[in-house]
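Every protein chain of the complex appears in place save one, which is left out.
Going in written order, the chains are labelled A, B and C, and every chain counts its residues from 1.
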Amino acid sequence: MTDLREPETGAPGLTVSDLTIRYGDTEAVRGVSVQVRPDETVAVVGPSGCGKSSTLRAVAGLTPVAGGAIGLGGRDITHLDPARRGVGLVPQDYAVFPHMSVAGNIAYGLRARRLPADRRRRRVAEMLELTRLTELAGRRPGQLSGGQRQRVALARALAVEPDVLLLDEPLAALDPQLRGGLRRELSAMLSSSGCATLIVTHDQREALSLGTRIALMREGTLVQFGTPRELWEDPADAFVADFLAGAVLLEAERSPDGAAVLDGRWRIPAEDLGTGPTGHGRTRLLLRDDSLTVTDRDDGAAVTARVVHAEFVGDAVRLTVDAHGHVFGVRVPPDARIGRSVSLAVVPGRATLLVPAP
Amino acid sequence: MTDLREPETGAPGLTVSDLTIRYGDTEAVRGVSVQVRPDETVAVVGPSGCGKSSTLRAVAGLTPVAGGAIGLGGRDITHLDPARRGVGLVPQDYAVFPHMSVAGNIAYGLRARRLPADRRRRRVAEMLELTRLTELAGRRPGQLSGGQRQRVALARALAVEPDVLLLDEPLAALDPQLRGGLRRELSAMLSSSGCATLIVTHDQREALSLGTRIALMREGTLVQFGTPRELWEDPADAFVADFLAGAVLLEAERSPDGAAVLDGRWRIPAEDLGTGPTGHGRTRLLLRDDSLTVTDRDDGAAVTARVVHAEFVGDAVRLTVDAHGHVFGVRVPPDARIGRSVSLAVVPGRATLLVPAP
Amino acid sequence: MAPGTARVRLRTPPPWTAALPALAVIGLFSAYPVAVLVGNSLGLGSAPADGGPTLEHYADALASASVRESLAASALVAGVAVLATLVIAVPVVLHQARQDRAGAGGASTDALLTLPIALPGIIIGFFAIVLNGRTGLLAPLWEGFAGLAYTLPGLLVAYVYFSLPRVLGPLRAAAAGLPHSLTESARTLGASKARVLATVTLPLLLPALIETGGTAAAIALGGYGTVATLSEGIRLLPLDVANALTTGYRLAASSTLAVLLAAMAVAALVLGRGLGRLVGRAVAS
Partner (left out) sequence: MAPGTARVRLRTPPPWTAALPALAVIGLFSAYPVAVLVGNSLGLGSAPADGGPTLEHYADALASASVRESLAASALVAGVAVLATLVIAVPVVLHQARQDRAGAGGASTDALLTLPIALPGIIIGFFAIVLNGRTGLLAPLWEGFAGLAYTLPGLLVAYVYFSLPRVLGPLRAAAAGLPHSLTESARTLGASKARVLATVTLPLLLPALIETGGTAAAIALGGYGTVATLSEGIRLLPLDVANALTTGYRLAASSTLAVLLAAMAVAALVLGRGLGRLVGRAVAS
């Protein structure tokens, strides 16, 4: 309200500009800006309590906005009644109306909009087709599986041809064993619906696989917003690297013969390092699970680390090691003999030095 | 009860022999045999409804046994009162007594056993130390985090020096983001307690990392029981391969120049294949996510598959493909151009032909 | 300890043994006195006055105009009062559910609203007299208020007040049990607040409304204190029962009236529960 900048709410798709949400005295969301273009799926991801669900609820009009603006399809909907926003919401529990059939659920929004009966029936049939529920049209939700209920909620939300589809933790309520298959199914239905979509999730795998762009939030603020590859290959900070890929991001100093990290206690030769451009200013070294290996060398190119823990992960043993206060994951072959401390070196080509563009 | 074989309940540790559990007319568990040696952690894993929790509850004496025998520390406990079994149970919700302090919880079993006050205090102090709860000894459970509550339940169960520790889905109630760290913490505490442990979980990663042996159950029966590497490298059947590693197991025919799979429609040259011994009788080909690659070759060494789905998984795109009715996962570089069908070949050395020992 | 004595008794016993303690409580406190009462009303009592099985006591009772009037008045007062109570209670509990979600702790409001459950029926009758008795406090405002307490509208108001705190608790639990995401989803689908109320909230609340209404009607039917205080006016069934008992100790006749009253109350309760469950199944399956 006190924001003097003109919020950009005129673009097509969804535009969230400088959104702030307060619950009592606590700011749940602070100055978050996210855009969802038509035909695009943006995944808002972050640990629990990061404000991602509040952001989605604000877009749906279910949570009051303390500052900033929300635009949808060129209209400013910041303070519009939820019934007039033109959003399609699929809540975490799917909220399928238990006292209506599958077809009745899908028709709900169309009845509320007083669509003529014949057009309503046609639209419901289309939605049943899209979500492969035609044979279940007469069933009550009580007789459906979790995945089927999700599809009913999706069909119901899509039936009203919303300007944006909002999915709140779409897979969290489902059996973990089935989640992978249902994620692929959901992804296929979303892309065939062709609707701008905002997905909220705490699971980085879901975000990577469902989002054409990812908005990563932490403690109410937006940390990074970009394509999955941008976030994967050039994380804004150590939190993003860790959250998304379990990777470690170290401050590095580049020299002609390589890079120095851990305050110069570890010098990595240039020939072992890949390099990549970063848009985040500083030179940093990105290490993933498979970037390091245990070595016998004990020169400056290796660093000594204490083994904190070792666990079998199937094709490898994953060591958790501590080197000068930084904790890394290292994969070693399952039959490797590991003592209480190890020498670590970079696997050539597997570690990336992120270098600011000149 | 009608089983004529002598159940082996005399061994140290836990011995479950030919266990059958019925709920009304349905057999929840059928003829399951599992042994847990002292100092060993066995993980019972399987999809929901496979009977793994019923097995644990039968060992604790909380579910009646319809057939078979349960031995613990050389005693037959099949029908013993739960209070006299000498098991330490950590239920899925931790079941920390809300009206007692942390120390009071840990002392509960010692009081029930009428341990003298001084020995009780000493034991409680030991357990507080082991689970790093000493500073929280006076707290009420309502003031604890999920991970701390888990440690209270663990300390309480270990305090009575049980012959076996039973953990029911120990990490399922915790925040997904914290689960990895707490798994490592739990693993460390279990190994320092030195108590025979039976863990029930639905998560294959937990089973692989926590179990010295894994018992994989499906629909009430035991499918395979062995070390994580045995199950990983020589799965008993396609279900085990899929459940544990998302891998595919194909019937294969071995010839001097390689192996033929998919009814001879795909011939893989011998030089591309690793081989391993199998204890499960038939020759089979084990394919993991990273066993296949997309190729331009279109000879007999490649197989054509339809692309069902593609999803970004960070460092790669994971294709779900369908070849002659078999569904595989294939990882390709994130920038690969993929059409509607692909030719697949084995990455040399990454696929294993399991050959029965002669 | 001999082997076997420590065996777990976990095998499921036949249902009737498991239900034994509960059934004993029922038998001791319900079934037997009810049977005796019904027996009395059918002329099977052991008192020398009763001479064998007959329906004549029921015929007598139903032939009496005053009993028929009381029956009708009781049914009317209980039914209409409970309906009015539900109409008042629904917005209150929906409002409370909203407050709860917003975390705007309505604990004190809640306590105040259900406090009157402690007020005896006799006090509520007293309220009515104080306010609307023949020389009631409101009489100077409008002469219609004088003596209103003894009329049908007066009784209705008194019984609404009697039923309200009894209805708020269960209804509040039912309203709190409705997932808020249902109404939120309905709103985002384009339904107005009124439409959401009519198509989602009320249909899903209906089973609880019916069951709670039945129970409240049963309790209102049997509530003696209020009507006893207001006994100068319209007569309800409990008054007749008490009368039959005090004016000459005629066991069979008074048993008959008691059975009629109990049967009406139990019918209201059972009907409410049965219908509530039925509607619940239709609504939520």
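Annotations for the structure displayed:
The criterion applied here is as follows: a residue touches a chain if its C-beta (ideal position, glycine included) is under 8 Å from a C-beta of that chain, and two chains touch if they have at least 3 such contacts.
Worth saying up front: this structure is predicted, and the values here are computed from it rather than measured.
Within the set C:A75, C:V130 or C:L275, the residue that contacts the chain not displayed is C:V130. Shown as candidates are B:R30, B:K52 or B:R85; the residue that touches the absent chain is B:R85. Among C:L42, C:I234, C:L261 or C:V279, only C:L261 touches the chain that is left out of the view. Contact with the chain not shown here comes from a single listed residue; of B:V16, B:V34, B:A60 or B:A245, that residue is B:A60.
Residue-level contact of subunit B with the missing chain is found at 60-62, 82-85, 87-89, 91-93, 95, 97-99, 108-109, 112-113, 140, 142-143, 153, 156-157, 160. Although one chain is not drawn, its touching partners on subunit C can still be listed: residues 12, 15, 18-19, 21-23, 25-26, 29-30, 33, 36-37, 40, 46-47, 88, 91-92, 95-96, 99, 102, 104, 106, 109, 111-113, 115-123, 126-127, 129-131, 135, 137, 160-161, 164, 215, 218-219, 221-225, 228-229, 238, 241-242, 245, 251, 254-255, 258, 261-262, 265-266, 268-270, 273.
In this text, only the chains that are shown with their structure count from here on.
Among the remaining chains, C is positioned farthest from subunit A, on the basis of C-alpha centroids.
Note: centroid distance subunit A to subunit C, computed from Cα atoms, is 53 Å.
Remark: subunit B and subunit C have CA centroids separated by 55 Å (rounded to whole angstrom).
Subunit A and subunit B have Cα centroids separated by 28 Å.
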